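The complex appears here without one of its protein chains, the remainder shown in place.
Chains here go by letter, A and B, matching the order in which they are written, and residues are numbered from 1 within each.
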Amino acid sequence: MTIRVLNRDEMAVETEHDVVTVRRKAQAVAHGRGLSTFAIAAITTAASELARNVLAHARRGTASVEAVAADGRSGVRMVFRDDGPGIADLPRALAGGYSTARSLGLGLSGSRRLVDEFEIETAPGKGTVVTVIKWARF
Amino acid sequence: MTKLVLFDMSLAIDTYIAANIDTVARHQAAIRELSTPVIRVHHRVLLLPLVGTVDSHRAEQIMETLLLRVVDEQARAVIIDIAGVPLVDTMVADHLLKTTEAVRLLGAETILTGISAQIARTIVHLGVDISAMHTRSRLAEGIELALGLIGRAITSRPA
Partner (left out) sequence: MSRGTIPILRVADNLLVTVQTELHDQVAEAFQEDVLAAVEKTGAAGLLIDVTGLDIVDSYVARVLSDTAKMARLMGTETVIVGIRPEVAATLVRMGYAMPGVRTALNVDEGLAMLPSRR
């Protein structure tokens, strides 16, 4: 499956306000791609969780929000990239309920359940890249 | 009888989809309506008779359709009758639980009916947490319970 990128916005994630900006961008692009109200809420919430993770665990990074198309499908892809500490125990972090920040440990596992495609590349000391896609359903 | 008809029509539509991918979008509303027929049985009481197999995609649609209707009708109680679901596995049970939780977040309650001995066994063996659910074996009992929740009751007329 080849994914065509129709439009791309890259933003810095360095402050709380940036998290809001990324979230709004995700919402606007999802709306423009014809996602349902439910799908828009899902991808916007995932944007919020993943951007906040960059801020909380890596202090800074970037987020890109893309309008994408593939096989006649319309969607939104987001990539969150940082050079932070990386995730040492990925299976545990993905299982949910695990947090190194004394939080609920919901963000990563929750976002994964909200999107159609979820990919994560991370290693201790090597930063983290999370890529997610949400497709419009007919 | 009604149930059978609904099932056949949704089957027919499924087959149609496979053959005509591009025209699918136009039939979206029809499919949704047929696979998730939400019936208003009383002021503020909704009934969803589930018939046929429930896969993940359909389960999500069911939840979404139901939540929209609950808010539209300001429904206090939702009865989900699963007598027509041939197989209740972990996935289906989990989706039913999630639907119940989401309905509760809106401020309404879910009553699950049509639970056969077979389904009861499955649900318990799967370890699904049923403490958050109202359940009844028969639809009629579910309707009575729902009416009770909105402060109504079915009584016999004095002779």
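Assume a contact is a pair of C-beta atoms (placed from the backbone, for glycine too) under 8 Å apart; a residue touches a chain by one contact, two chains touch by 3 or more.
Here the structure is a predicted model, which means the values were calculated and not measured.
A.B. asks: Could you tell me which of B:79, B:93, B:108 or B:143 touches the chain that is not displayed?
C.D. replies: Here the residue in touch with the unshown chain is B:108.
A.B. asks: Go through subunit A and note every residue touching the omitted chain.
C.D. replies: Within subunit A, the residues that touch the unshown chain are 16-17, 19-20, 23, 27, 37-38, 40-42, 44-45, 48-49, 52, 96, 104, 106-107, 109-111, 113-114.
A.B. asks: For subunit B, which residues reach the chain that was dropped from this view?
C.D. replies: Touching the missing chain: residues 63-64, 67-68, 70-71, 74, 76, 98, 101-108.
Here is the rule we go by: only the chains that are shown with their structure count from here on.
A.B. asks: Taking each chain's centre as the mean of its CA atoms, how far is subunit A from subunit B in angstrom?
C.D. replies: For subunit A versus subunit B, the centre distance works out to 32 Å.
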